[in-house]
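Read through the structure below, which is laid out as structure tokens, and then see the notes.
Of the protein chains in this complex, all but one are displayed in their positions.
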Amino acid sequence: MRKGKTGVYFIGALGSISITVVAGALALGKKLAPPLGMVTGTDIFDAMDLVAPADLVFGGCDIRRPDENGRDIFDRIAPVHPAILMQIQEELRDYQRSIDTGCSRNCGEAIEKLAGNAACGEETLRAEIGLIRSRFREFKQKHGLGEVLVVNLASTEPPIEIRACHGDLAAFEDRLDKNDREAVRASTLYAYAAIAEGCPYINFTPSNGALFPAMVQFAEKNRVCVMGNDGKTGETLVKSALAPMFSCRNLEVMSWEGFNILGNMDGQVLDHPGNKESKLRTKDRVLSKILGYAPHTHVGIDYVPSLGDQKTAWDFIHFRGFLGAKMSLQFVWQGYDSILAAPLVLDMIRLAELAGSRGEFGLMPHLASFFKAPIGVEVHALHDQFQLLLDYAEKFRRGGIHAVSK
Amino acid sequence: MRKGKTGVYFIGALGSISITVVAGALALGKKLAPPLGMVTGTDIFDAMDLVAPADLVFGGCDIRRPDENGRDIFDRIAPVHPAILMQIQEELRDYQRSIDTGCSRNCGEAIEKLAGNAACGEETLRAEIGLIRSRFREFKQKHGLGEVLVVNLASTEPPIEIRACHGDLAAFEDRLDKNDREAVRASTLYAYAAIAEGCPYINFTPSNGALFPAMVQFAEKNRVCVMGNDGKTGETLVKSALAPMFSCRNLEVMSWEGFNILGNMDGQVLDHPGNKESKLRTKDRVLSKILGYAPHTHVGIDYVPSLGDQKTAWDFIHFRGFLGAKMSLQFVWQGYDSILAAPLVLDMIRLAELAGSRGEFGLMPHLASFFKAPIGVEVHALHDQFQLLLDYAEKFRRGGIHAVSK
Amino acid sequence: MRKGKTGVYFIGALGSISITVVAGALALGKKLAPPLGMVTGTDIFDAMDLVAPADLVFGGCDIRRPDENGRDIFDRIAPVHPAILMQIQEELRDYQRSIDTGCSRNCGEAIEKLAGNAACGEETLRAEIGLIRSRFREFKQKHGLGEVLVVNLASTEPPIEIRACHGDLAAFEDRLDKNDREAVRASTLYAYAAIAEGCPYINFTPSNGALFPAMVQFAEKNRVCVMGNDGKTGETLVKSALAPMFSCRNLEVMSWEGFNILGNMDGQVLDHPGNKESKLRTKDRVLSKILGYAPHTHVGIDYVPSLGDQKTAWDFIHFRGFLGAKMSLQFVWQGYDSILAAPLVLDMIRLAELAGSRGEFGLMPHLASFFKAPIGVEVHALHDQFQLLLDYAEKFRRGGIHAVSK
Partner (left out) sequence: MRKGKTGVYFIGALGSISITVVAGALALGKKLAPPLGMVTGTDIFDAMDLVAPADLVFGGCDIRRPDENGRDIFDRIAPVHPAILMQIQEELRDYQRSIDTGCSRNCGEAIEKLAGNAACGEETLRAEIGLIRSRFREFKQKHGLGEVLVVNLASTEPPIEIRACHGDLAAFEDRLDKNDREAVRASTLYAYAAIAEGCPYINFTPSNGALFPAMVQFAEKNRVCVMGNDGKTGETLVKSALAPMFSCRNLEVMSWEGFNILGNMDGQVLDHPGNKESKLRTKDRVLSKILGYAPHTHVGIDYVPSLGDQKTAWDFIHFRGFLGAKMSLQFVWQGYDSILAAPLVLDMIRLAELAGSRGEFGLMPHLASFFKAPIGVEVHALHDQFQLLLDYAEKFRRGGIHAVSK
């Protein structure tokens, strides 16, 4: 039995993905759309008693202020039919008005430029963490929530240099005590605060400041579920489905060139080399892990404003087969970034809530298929990653597993 | 221990795939190219003691006569580097000159037009089968072979209407006795003759006249290994790798439109509606079997002479995700048909030879991943099919399995 | 000086193109969108004093009845921003309610199936023409219009067999008198009625029953402007822009394969072989006329319901260059059919109105760039066709040309 409703606190709560998650939960609640795109919407997960999207309470913080303009909603979730949007627009605006002002500490110039008057004025890192924790508590109390989960949907930060202190919890705590601002990014503070408050934490971004080894140790110590990094929604999803085919046929991938163009705020931020760097690190790794060797590869990401949320990717795969003959496969992916990401966020909220309620803690490897760079998982082919989730679900279907009280 | 060399008899021995198989075995034997494109060329299969491609002796029959023109070889295997071709051209010409005249009984107008003076003059079906069997025996004796495998690489026949007699061996034998020419196509006669001679038989074509249930019963009765249908080399290969991705993400495939253009003799024959029909049947089935529902789908095949052996396919996949948003994935496959098919033929020859030597018989379900429509196998996702082969290979790697004497 | 407002009568007035034309005129009138996509929206045509879209009065007939469902408008013009649609939906619904019941005489099974209770009950062709003429007059009187133009936007009919009577006005009049129903399609009756009433007539469809030579003679005799056939909006537009490039470089186009998929009612009708035939005739001709030789070419059109109005075309162009090397160009066109067509319809209405007011009559060759198969024009490269329009416009810019009273 759940004690009260479940809350979800988004870092980056006014971004397109957050808005789409909330819109989706509203639309599903009103039966305006089927749960397509949501993995947990299939009957495989029926035996699990996952929390219903409509029973979630959403909140969060953002460094931007909500757009008061009524047109905004239609533009932000453009691919959704206006007839649906009209029936949820009031609640969506209420959600937007409820958002806290976020903190952009150490996020790089691209993000900080977007932050008008972001609230990061505390004197010490510990004080900032304290402020963030109080926000989580306020959200919980205000809505009388049994539990709060925290999901990082903020813009990608530049990668933080991983030093010895990030590998050991004690060393990292010391850096916080010493107020070493070089050792953290905003994502670090939010992740730390979430775990300190006992909130399951999901890092949907490639930002590596959130779930480095010391932070995972912190989660284990506090018996909190965490998982990341970088939601796998588009080009990399296709990559992880297609690359194994070449192995199955002993075809040598000589080159795999990918070009991504997109026009949402994610694209705008990724247009800055520092922030792009984080993304490319998680994208580039997948291929050589699946193939077992490193083909010539390049992943380009360009900001093309006219595309809005419609990410378009062209991948050119040059491969060699029998008797050295060269052949090619190209694909063009045209998907709405937030539309693809939002249902996965709902999936992970539901599965993390379940894991938490059952007393699981630390990393959640069965969520590997949702991430470009799943932490602690050495399985990269989509099919094999999905099998981890099916195996997890299978235990419930067999009936032997029940919720465990904390 | 193998008794003598292993022979391979091709139906359609002057087609591009056959020529490429022979060229490949020659080039591999001379170490002119690595075994790319050949699944059994990976170290997974090292423990199996498969017959080396260079140890195979090739022969076969064709309804066409070999081109005496020297330029022919370069054109037929165009994507192979001329430096390789120059070193094998003499042996390739010898092979071409050794080919028997084939029979085109009941293959449809498109194929029969290609057959100049094909040898099908026997009075009864039993006599024709007897003639074919004698060809197999002559080939075996001439080269002192321990075993002969038969592979159907002939042009696609129009589908035969499957009647009650095709479902029961006794009924079918009766039809042969009664000389019922409507019950057979050329592929039927060759398959029957192979099995009667104890030769493992592979149907690489979509022609359904070869391995209907009565024929499989005949193989089981004669303790002969058989498998088919329709080698999976291009568009359908990609389909069976990609379609599961949509299931993994609960994305609804609304439409999957595929357009294939190609210019080799296969394309020329498939330009005839009857012959094309066979192909479309095996191609179309895959999708709904993997997805569990039938999206709007169309597979077009057009003959474009300028492309030669380079099959080009454009697939447009229209799918629906969260909140009903429509998105798309397109791919363009540009592969050389014969270059892709030939190593799979070698794979299956090697694996069928092994199976035969171990006393296995009947269908070989572990070869499912090689076929568009694997007989007797209800597994359609490429990854799952490949797992069947890995499981088979795994038994050898564990060391518990040895060759069984017949 | 124009005498009263100008009316536009659409055959196929409830189709997507008609609806989009009306929506566009409304939106332009309310300054909700710039005149993009409309050639006459550029300043080249400023000197011409063309009738403003907002000053047009629209009506027409259709074999279907209007959808009374409010959701309809959003679905029909899906690519238009809902904020625009909300401001014109009332007027759009008024327009839809005003539409006459049309006649589907002899249009082929595909169209006739769509026609519920289409009004074609007259006893003779002459009587049917009379009925149609009376509709035109009623429309003119009801709105006090100075002039009415008629535009054929109906679904594509199967091609009519062009006989001797279609080449000579007297012979054709005789066929009408003799009530020879084989000599006409619905498009014939509407075109004849329009010309008889002195209404400029545009055939935006590939239907060849409208403007055969005898009909053009009738237009010349009655001093009425006419033009057709088949609006050039998508794949063929690109073709006529790209094909000259190959000529400019002396590159030999060996094959040009085009695959079109679309899901609107046009697609549904074109799914029938008879109706598709009309379309393919106008599409196929373009290439060989531009290149001066006939490459291998195939144009496929498939109905894919999920695409709605978004026509998607893949074209594969295989060409040969220096030393016989084969290369390729592919393109994928993703355009909304009605969005592309509607502004061209407005262009032609404006230009035909001008031509009529100046006393021009017969064919309007300066409109060639708008058509796939411009009647009486032997210029097929897009650029050269556009030059005809620029030359026409240039006369006005030079100031030497003024409206001529009839």
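Labels for the chains are A, B and C, by order of writing; each one numbers its residues from 1.
We take it that contacts are C-beta pairs under 8 Å (C-beta built on N, C-alpha and C of every residue); 3 or more make two chains touch, one makes a residue touch a chain.
A quick note: this is a predicted structure, and the numbers were derived from the prediction, not measured.
Which of C:228, C:335 or C:356 touches the hidden chain is settled by the complete complex: it is C:335.
Touch with the chain omitted from the figure is made, among A:86, A:196, A:280 or A:332, by A:332.
Only one of B:81, B:126, B:358 or B:397 touches the chain withheld from this view, namely B:81.
If you put the hidden chain back, the residue from C:144, C:167 or C:321 that touches it is C:321. Residues of chain A that touch the chain left out of the display are 254-255, 257, 259, 261, 296, 298, 300, 302, 304-307, 312, 314, 316, 318, 320, 326, 330, 332.
Take chain C: the residues that touch the chain left off the picture are 20, 23-24, 27, 33, 35-39, 41-42, 77, 79-81, 84, 237-238, 241-242, 244-245, 248-252, 320-336, 339-340, 342-344, 369, 381-384, 386.
Here is the rule we go by: only the chains that are shown with their structure count from here on.
Mean C-alpha positions place chain B and chain C at a centre distance of 50 Å. Taking each chain's centre as the average of its CA atoms, chain A and chain B sit 45 Å apart. For chain A, residues touching at least two other chains, in rising order: 81, 332.
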